[in-house]
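Here is the structure we will look at, set down as structure tokens.
Complex shown without one protein chain; remaining protein chains in place.
== chain A ==
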């Protein structure tokens, strides 16, 4: 366990040297908080851009608080996912390329600990940024529109967070058997896009798909209840997360020894 803490601390140190602890939370906050703000100021924005004929009247329905918060949530699933993939795609592949991984693994370091330390440090960074930004967005929605109950906020936070966790784990999995960070990012994004497209176009066939967790959280925050399929899809996601983590350790061991 001592060894794991050393590896973990090394990851944390590297993240602070890369300024990841500064820019990832700030970026998440910006993409999340931007949504309720633009929704709130939409009439003024349209007015100021002009180009409308004299006397044109546009009646915009005032978005509900739930819609505004759901808009931030969907930002995490587009722009947020992109950032998650971009910052985690190099964690192992990049170190292998530059030779740092080799330097560490010459010593009697457990491969499982090497992979899980990386996974845990990415998880902490992303969950921290995600919570901070989603919380601020919730606060903004409360100030500009109406406060949504905090338990609803927490529930949607955790449901969507499971999907983000799965994404981190999948990126780590591809990290273990591909050499170039670019390829890792490309394939992970491809798989995520295919999974979400399939799940959202065939929701009645893939009710348990982890990609639907974000859709469930979205619908929940807009006022409807969680469907019965929520629990199975959470179980499927947790199962997939553990499976990919175990697989990445196994693959990493084989690749490094070969």
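In this section, a contact is a pair of C-beta atoms (placed from the backbone, for glycine too) under 8 Å apart; a residue touches a chain by one contact, two chains touch by 3 or more; residues count from 1.
In this section, contacts and distances are computed from a predicted model.
S.K.: There's a gap in the complex where one chain should be. From "Negative regulatory protein YxlE", "Iron-sulfur cluster-binding protein", "BatA domain-containing protein" or "Ferritin-like domain-containing protein", what does UniProt name that chain?
M.R.: "Negative regulatory protein YxlE"
S.K.: Determine which one of A:12, A:42, A:112 or A:144 touches the chain that has been left out.
M.R.: Within the whole complex, the residue contacting the unshown chain is A:144.
S.K.: Considering the whole complex, which of A:23, A:147 or A:239 touches the chain not shown?
M.R.: That would be A:23, which touches the missing chain.
S.K.: Among A:10, A:34 or A:255, which residue is in touch with the absent chain?
M.R.: Among A:10, A:34 or A:255, only A:34 touches the chain that is not shown.
S.K.: Please give every residue of chain A in contact with the chain that is not shown.
M.R.: Contacting residues on chain A, toward the hidden partner: 18-20, 22-23, 26-27, 29-30, 33-34, 37, 41, 44, 47-48, 83, 86-87, 94, 98, 140, 143-144.
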